[in-house]
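Some chains have been omitted; the remaining ones sit where they do in the full complex.
Letters A, B and C mark the chains in the order given here, with residues in each chain numbered from 1 onward.
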Amino acid sequence: MIKAVKLKPNASPLEISQQDISNFLNAPDGILWVSLENSNDSEINSVLSNIFQFHHLTVEDCLSVGYQTPKVDDFGKYIFIIANAVKPNGGFKNLETIELNIFLGDNYIVTCFTDEHMPCVETTWQRLERDERMATRGVDFLCHAILDTLVDEYMPLLDQMDEEVEWLEDQVLANPKKETLERLLTLKHSVMSLRRVISPQREFINRLSRDEFPQVGKISRIYFRDIYDHLVRIQDLSESIRDIVSGAVDIYLNSTSLRLNEVMKALTVVSTIFLPLTFLAGVYGMNFKYFPELNWQFGYPILWGIFFIIVIGMLAFFKKRNWF
Amino acid sequence: MIKAVKLKPNASPLEISQQDISNFLNAPDGILWVSLENSNDSEINSVLSNIFQFHHLTVEDCLSVGYQTPKVDDFGKYIFIIANAVKPNGGFKNLETIELNIFLGDNYIVTCFTDEHMPCVETTWQRLERDERMATRGVDFLCHAILDTLVDEYMPLLDQMDEEVEWLEDQVLANPKKETLERLLTLKHSVMSLRRVISPQREFINRLSRDEFPQVGKISRIYFRDIYDHLVRIQDLSESIRDIVSGAVDIYLNSTSLRLNEVMKALTVVSTIFLPLTFLAGVYGMNFKYFPELNWQFGYPILWGIFFIIVIGMLAFFKKRNWF
Amino acid sequence: MIKAVKLKPNASPLEISQQDISNFLNAPDGILWVSLENSNDSEINSVLSNIFQFHHLTVEDCLSVGYQTPKVDDFGKYIFIIANAVKPNGGFKNLETIELNIFLGDNYIVTCFTDEHMPCVETTWQRLERDERMATRGVDFLCHAILDTLVDEYMPLLDQMDEEVEWLEDQVLANPKKETLERLLTLKHSVMSLRRVISPQREFINRLSRDEFPQVGKISRIYFRDIYDHLVRIQDLSESIRDIVSGAVDIYLNSTSLRLNEVMKALTVVSTIFLPLTFLAGVYGMNFKYFPELNWQFGYPILWGIFFIIVIGMLAFFKKRNWF
């Protein structure tokens, strides 16, 4: 689907058809936003290659399926941005990213994605009517608005992760199970995936906030700096989550080892008490003809006394060694 | 709560009301300190946006709840600082930070925090009367005084951590318990949180101590360098604590494993001595009709002799293998 | 085998013999590609040393067997590139690389390899007829085409690794065996080898995409930048695989430890139940003359009752301790 809109200060946004894009492109004033949504190959080719005549490598990047590393490339008359949004409603367990391509020229911006939905673009499109800054501030502000929304979408994910890690940390102390470990490892996995997506994004937002590109004005750079700060905070949070996860895995693994210790002690206590007793009982069950003790009158109660002394002695020994 | 004060050399500090701030702001001499304490949204907006007309992104940073990464941003006429103080009376176990925002202009400083108390601001406010350098040295010295107090508040925390880690290290050698491990992990956690707060703070203090910002004069930079050295020392200390914690965890985990070894040896010694004896006793408890040994006169004492030889032999074998 | 071809815009590629290379080398227009395939020492010497008079160190690099670190060296009139392709049909388990040497001059390119096949060179050679850009765009584009194909050959390898790691991750949760660990370690090994090959390659492609070498024109740099992005993605993917492998190894090792725990619990439960019972049975198998219980009428059923109570008590104790 191809949507296009012309924005002028003090005027309502004017939706225009695909055919009129080239006409409006060269208009002296106002800014043009062309949005290719859930777009197929022919749409991408007709708009990006034919109308805008973007470099064919960037068009191939828009077409290609599969993860692309976020980046910004300078092509002189325009800059080309690849950003990665999180898939809405995915949750952190199946962390998937969807690719957003942005071409930023002097008086136009082209956004392009092949997925069904890209909330950050749709939200910004709806703000066009309400927020007149969109028309007055130029395309760089518009670009900032889209990327800001895109970055904000990461926060709910991190909040979910934060809740999960706190619950898991409690679990690991109170009632560690194999499932707890698996959830910890899944979470660690997600956090590390997230970091790999965030890190190059932070990098290119940083470049946009410096004075590297003529398409980004001095005033807008402060706004990109603001996005950058958000991303730094997201990365800090994700590192903090990763640390707690690692700590929890440590406690978990140690609790397994401690439990083994406890079980072994119980086994050892029972075995070392009853093995000597059983031996003695076995001795007096022997059938030797000549066996003086068996004929003693108090042989049996005396043996119970010996049993008792052995048990007490053993327990004292274990107590001394701290095996209870 | 909004407090404001006008400072001039050779004059008592003059407390002024909110309404007069804009008048005093443009006065040619003296410096102005506006302090927003435990402030709500309307106070922040009325002072920061309306009177001082700071960039709305910085105002949003002051309003927003939640951890903000410490930083310094240059807005030409003023610089904007986010610093993180430790929550007073929190202790190191629940290490929480409270955010302090500082706007530093040529002849004014605005401090802003939304928490109930910010000791470093309150202490510096009380020094205004006593310490005349506050009035004579300019806003950059005032800013240094606040940040210096803020950094000094970290020291008691580190001292607590240091004491804790020494106690824990002794415990781990003398009497390792599960609780010891948990405290070690909690401490490790706190140290790592602390490092994440200190590190960006060190970074921006370093920038203030170099000649990057016109608001910080050449003479004051040496003072900011001094704060920087404090932060380096705090970071060194926290790394040292982290190392001792890691070492203590190693000893702890190994002591668990050593104890398991000890228990296993006891079990093995007892089992391998008594299992053969019990077998022999069992043999002579059998009821075979034809059983020559049972009729021997010295069968029973001979068997005790065999028992004795087995025990001695086993003990010698264990001794040789170092199992005692 | 020595192959050579002269390319001119708007003309079919002209295959030329070894003898004519020097003549065509100094021709004012068109570009020359000399390809030494599966070449022996005398071929390499005659072409590289005698005709092109390349530096003898580079010729030695072409001759030498064994892994050479990928690099690019500037010799003024030409640049010398060592790239590493993956051996076709090798699979990721026996990851082997084959060396491709490229000399890139102003109007000629010389490729040289000593292995039997180098798919990236062969594919590009076949494109000469079809793709007229090869003749019109200059030697730098030709060089890009070869290196692009070389890098693309890494992708099937990574896909194989990706499939393997997913299968192994499932295995490790469902049915961990020693063989699973070995395959995990093999995979980890391969990923790390791959990273060591990719990393210097990324480095020199990056240098080619900047304006360091006069042989690479401004337009071609964008294409080398595209290869660079591919390599970044490959490295990201390989890091991701390595992380999953590490996670899977963690789960595996822990599952071993958990299984040991389970076995130990079973042993302990059985031992601690039956050792006391066996002791009691041994007691009443003794042959003391004076042994009152043996004469009780209900001695035998009472003892069964005691057995029963002991078993129930033990099981309750184990249940309470969560040993089932």
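Here is the rule we use: a residue touches a chain if its C-beta (ideal position, glycine included) is under 8 Å from a C-beta of that chain, and two chains touch if they have at least 3 such contacts.
Owing to the predicted nature of the structure, the values given are computational and were not obtained by experimental measurement.
Chemist: How many copies of the one sequence build the whole complex, if 3 are shown?
Modeler: 5
Following the convention adopted for this analysis, only the chains that are shown with their structure count from here on.
Chemist: Would you kindly tell me how far, in whole Å, the mean C-alpha position of chain B lies from that of chain A?
Modeler: Computed from C-alpha means, the inter-chain centre distance equals 25 Å.
Chemist: I need the residues of chain C touching at least two other chains; which ones are they?
Modeler: 285 - these are the residues of chain C that touch more than one other chain.
Chemist: Which of the residues in chain B end up touching chain A in this complex?
Modeler: Interface residues on the chain B side: 55, 57, 67-69, 71, 73, 75, 178, 181-182, 185, 188-189, 192-193, 196, 249, 253, 256-257, 259-260, 262-264, 266-267, 270-271, 274-275, 277-278, 281-282, 284-287, 291, 293-300, 303.
Chemist: Help me check something: in the complex, which residues belonging to chain A touch chain B?
Modeler: The touching residues are 173, 222-223, 225-226, 229, 232-233, 236-237, 239-240, 243-244, 247, 250-251, 254-255, 257-258, 260-261, 264-265, 267-268, 271-272, 275-276, 278-279, 282-283, 285-292, 321, 323.
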